[in-house]
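Removed from the display is one protein chain of the complex; every other protein chain stays in position.
Right after this comes chain A.
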Amino acid sequence: MTAVQAPPRVALRRLAGMRHSSPGRLQLMLAVLLVLACLAGLVTGLTAWSAGTGTADLRDRAQPLLAEAETIQSSLADADTTAALAFLAGGLEPPALTARYDKDLADAATALTSAARRVPQDGPAGEAIRAVATGLNDYAALVATARALNRQGKPVGASYLSTASKLNRETLQPQAEILFREAGREAEAGYTNARSTWWLTLLGVLVAALVAALLVIQIRLSRSTRRTFNLPLLTASALTLLLLAGTAAVFLHQRAKLTDAVRLGSAPVETLAEMRVLVLRERADEALTLVARAGSGTLETEFKTIRGQVTFDGPELRPVGDRMSTATAQHDGYVTLHEKIRSLDDNGDYEGAVELAVGDETSTAFDQLTKTLDDASADRRAAFDGQIGSAGRGLGSLTVLGPLLALVICLFAVIGLRARLEEYR
């Protein structure tokens, strides 16, 4: 009873008293080594586990979420453009455009379902997903009605289309953009978790303390005894250095790979996604300007603004430099065609302008541009997968081997000091 209720002061005094006897000092040394080694082992395991799950989360959740958010955003923009082009073509919609529109909707729906599983229900991302999912049904219904009315030759079909387009541009796309930004933020948080900087700092401090303690204790022992080396403690030191080297190797590799994953994967993918959406907006503005049949208006002004923002030579895109010079040439080609379309329309040849906009020449030019961007994006996603897969290597083993190694260090510390303690019995 009294031992349990002993005030800390008594314990402290007893601890202080231990310093004055040789066996007491040895016991203290052992305690310090055991505590430090156990902590270092524990924290090695935790750090490796945290970095491992962070890397896995980045690979399996955050980055795919970003890709899905991009798919949702660009599918919506593309559906809008395609529906407008099909309307412009007049009569029954060209089957190629119908197929493309259907694919856009299917892609958006698949990405939405998948993205919904990756985010918490009640966060801003979850809300954006719900808003897009609900709106997407309304949008599809409006476009379906527009088509049905178009088939019956009723001009109100055009009004259904413009109502649908307004819903897409003013509600769905902004929500998709919110989702994209949230996903970008999650990817950034994913990188932070994968780096586990705080855990790593703590681990560094602990291992350094362990190394220092081992060193100090061995120096003291060699002074107080005639033996220069205490073999078990020397082994413990070697094992600690092994732990340090192993941990350092695994984490240095992981960090380098994460940096590469950003540079070669995430950053170009994100920039490509932005460019893709901008380019799709250009085409939508072109189509909707013709649908409105009101000459160059606000949407054409928007086209010009966007054209200024489309650049394929940013530093993020350097890893796909070749593809980007192709994209630049293709974009220039498309813009030339667009200007021809505008000049036809502005000079009174509306039919000619529509024909050029819907026709093969412009469609092919634009499709080639988006295909180049798609290919570049697929290429960079593969690069990301490669880097992130490599980044996770060793972390799993370290989670198990780190603590085990620490236990072995403890064992050798006990052996090394018990031999000295025995001498006082």
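Going forward, a contact is a pair of C-beta atoms (placed from the backbone, for glycine too) under 8 Å apart; a residue touches a chain by one contact, two chains touch by 3 or more; residues count from 1.
Everything that follows uses one rule, which is that contacts and distances are computed from a predicted model.
You can't see one chain of this complex, but its UniProt record names it "ABC transporter substrate-binding protein", from the set "Xanthine dehydrogenase family protein subunit M", "Sigma-70 family RNA polymerase sigma factor", "Sulfide:quinone oxidoreductase" or "ABC transporter substrate-binding protein". Note on the undisplayed chain: of the listed residues A:293, A:318 or A:418, the one touching it is A:293. Interface note: of A:49, A:101, A:139 or A:160, the residue touching the hidden chain in the full complex is A:160. Those residues of chain A that touch the chain absent from the view are 88, 90-91, 142, 149-150, 153-160, 162-163, 292-295, 348, 350-351, 354.
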